[in-house]
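All remarks here apply to the structure that follows.
The other protein chains are all here in position, but one chain of the complex has been omitted.
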Amino acid sequence: MTTSTSAPVTAPAKQAVAARTRGLRKEYGSTVAVDRVDLELPEGAVLGMLGPNGSGKTTTIRMLLGLVRPTQGEIELLGRPLPDGAEQALPHVGALVEGPGFHPFLSGRENLIRCAAFEPLLEKRKIKQAVEDALERVGLAQAAHRRYRGYSLGMKQRLGLAAALLVPRKLVVLDEPTNGLDPAGTREIRRIIADLHDRGTTVLVSSHLLSEVEATCTHVAVLHRGTVVAQGELTELLQAGGSALQVVTPDVETALGALRQAKISARPLGEGLRVELAGTSAPQVIETLVKAGVGVHEATRWKTGLEELFARLTEAEEAERGMSAVDTLDGGPR
Amino acid sequence: MITRQFGSEVRWMLRRPRTIIGLFGLVLVPIIISFGIWTAGDGGGGPGLAAILQGNGMVVPIFTLFLSLNLLLPLVASIWAADGLAGEAQHGTLRGLLVAPVSRVRLLFVKLFGLTAMSLFAVTLMAVVGIIAGTAFLGTNGMMTLSGTTLSTGQGLLRIALFVVLVTFQMVSIGAVALAVSSTTEHPLVVQAATMTTIIVFQVLGQFQSLDWLHPFLITTGFPGLIDVMRDPIPLGQIWDSTLLAGCYLLIGTGLAAMRLITKDS
Partner (left out) sequence: MNKRKVTLAVATAGVLTGAAGLSLLAMPAGAGQPPSLPDVSAESLVEQVMTAKPGAFGGTVEVDNKLGLPSIAEIPQLADGKHSARIWTDGNGKLRLALPNGQSEQTIVDDGKTTWSWNSQDNEVTKSEHKDSPKESNGEKAIDPATAAKEIVTKTKEFSDITVDGTARVANRAAYELVLSPKPTEKTLIREVRIAVDAELKMPLRVAVLTNGAAEPAGTVGFTQINVGPQDAKLFEFTPPANAKVTTPEAKEAQAREKLPEAGLEAALQGEDPQIFGTGWDSVIGARIPADAMTQVPAEAQGLVDRFTKKVSGSWGSGKLFTTKVATILIADDGRVVAGAVPEQVLFDTIGQVK
């Protein structure tokens, strides 16, 4: 487990970076929305930006897209410094920020055509085809002629996604893409993200839904109170977050003694004990126990879920507020 | 690229239901005026330009535009300016344009172009309907000017064209200032209210003799002078002054809007 202030887990240096921020800070009047955000988005990764509402995810994304000028800090997007390089970088970036924004009196198709007219990478004669393709991709082809006004929340979200996918992108930024979607819609979004990932597109997904991030992302950045508290590859983070071994044994006392001697931390839990795997490994623990003559009935690897990780990262402050901001769908023992 | 964006902007404005309703309303003005003067018959007429409308249908477009410049056309310009930035911000579409990306200066020019094109279209439409309605209801025999001379139809059309350009310019200048307001808010109604309040307050201030030092600064002061188009030969003094005055407003409005857009967080 690492935090940004101590030793951040970052991608290997040789790997190319799609976006990077250094010491990002944004003040609105006297309130600091975002502070000391050092974010790395490796090329080809699907980065889940995780954090409760108000943790600074959207502000960070808006700064990444040049919509908001940081008070301090540097941003590099697709190799260009922002906001000055926005005109070179942004054509390759598709974004859905703060919910879909379209004109209610136009149909879905007309809305996309208007978006397409302002896409620098789209040639005029290809606009029509690009729009139809995007509509098809998000499953809106049937409803494309209807006015946006009459769209359901899910359809609006899909149209927003379609606008982000009008042009083949190097980076797609999706801010809370599953907001308002039913489970089928959510699956659809996951499929699209997976599809983008397969094609090598870098994706940045922000969400307050842990399950969503866990299911779709290769990398995670956890934001809390306007700063990054952890980031790195999802698997690494979870492992580093301290996995444990659940051992079922009748000789709890003997087992604890043996482990203490071997300087392995453990505590009784239920019908057995829980062994922290920090600085050791499952085979080593079992070997120690067996050598001490403890009968091991069952040993289960207890992997930290994202929820647990997240809870631990934000514990102290969230204690009094509860976890209301964080949706708890699944997680726990795996 | 920019022509395609200009085109998209105008198409978007024309697709908006309220634009269509607005244009329809504007077109009614010359028809109602022609009809009214026709009904009033010889006893009709009225002060100023209205006095020479009878039997002089070619003056209807000029009279209509002159009248509409005080309230109706600024209202329409303010609506377009309000929808252009504040409205787009309200619907969240402004963000979409900015990440497309459209540079902020470019965006302002696209908006200004839309405003200009639509203003010209609306004013021309009113003029054309005015010519038709005026000729149909009141008849015509060339164009009689305020100076009592009679111009040929061709010269009359030229005068109308000149007036259309002048009125459009006034409208665009008001719209540019409204755009500056529009860049500061997400509520289109605020923009319309602010613009119209300003125009009305300016006109009220213009009535006070004791405030005559202020009058040269008010854009509304330039409106009455445009009627010089209907004099023969045309005295250019007031027309120039009005146009320069509007030009200053255009510069100020565009400049402020640009400053705001460049520094704005979206």
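In this document, chain identifiers A and B correspond to the written order of the chains, with residue numbering beginning at 1 in each.
To be clear about the criterion, a contact is a pair of C-beta atoms (placed from the backbone, for glycine too) under 8 Å apart; a residue touches a chain by one contact, two chains touch by 3 or more.
These numbers were taken from a predicted model, which means no experiment stands behind them.
The chain omitted from view is touched by exactly one of B:13, B:49, B:117 or B:199, namely B:49. Interface with the hidden chain, as seen from chain A, comprises residues 83-84. The chain not shown here touches chain B at positions 45, 47-49, 51-52, 54-56, 105, 141, 144, 146-150, 213, 216-217, 224, 227-228, 231, 233, 235, 237, 241, 244-245, 247-256, 258-259, 262-263.
Following the convention adopted for this analysis, only the chains that are shown with their structure count from here on.
Those residues of chain B that touch chain A in the shared complex are 1, 4-5, 7-8, 11-12, 15-17, 91-103, 263, 265-266. By the touch rule above, chain A contacts chain B in their complex via residues 62, 65-69, 86-87, 90-91, 93, 95, 97-106, 110, 113-115, 117-120, 124, 163.
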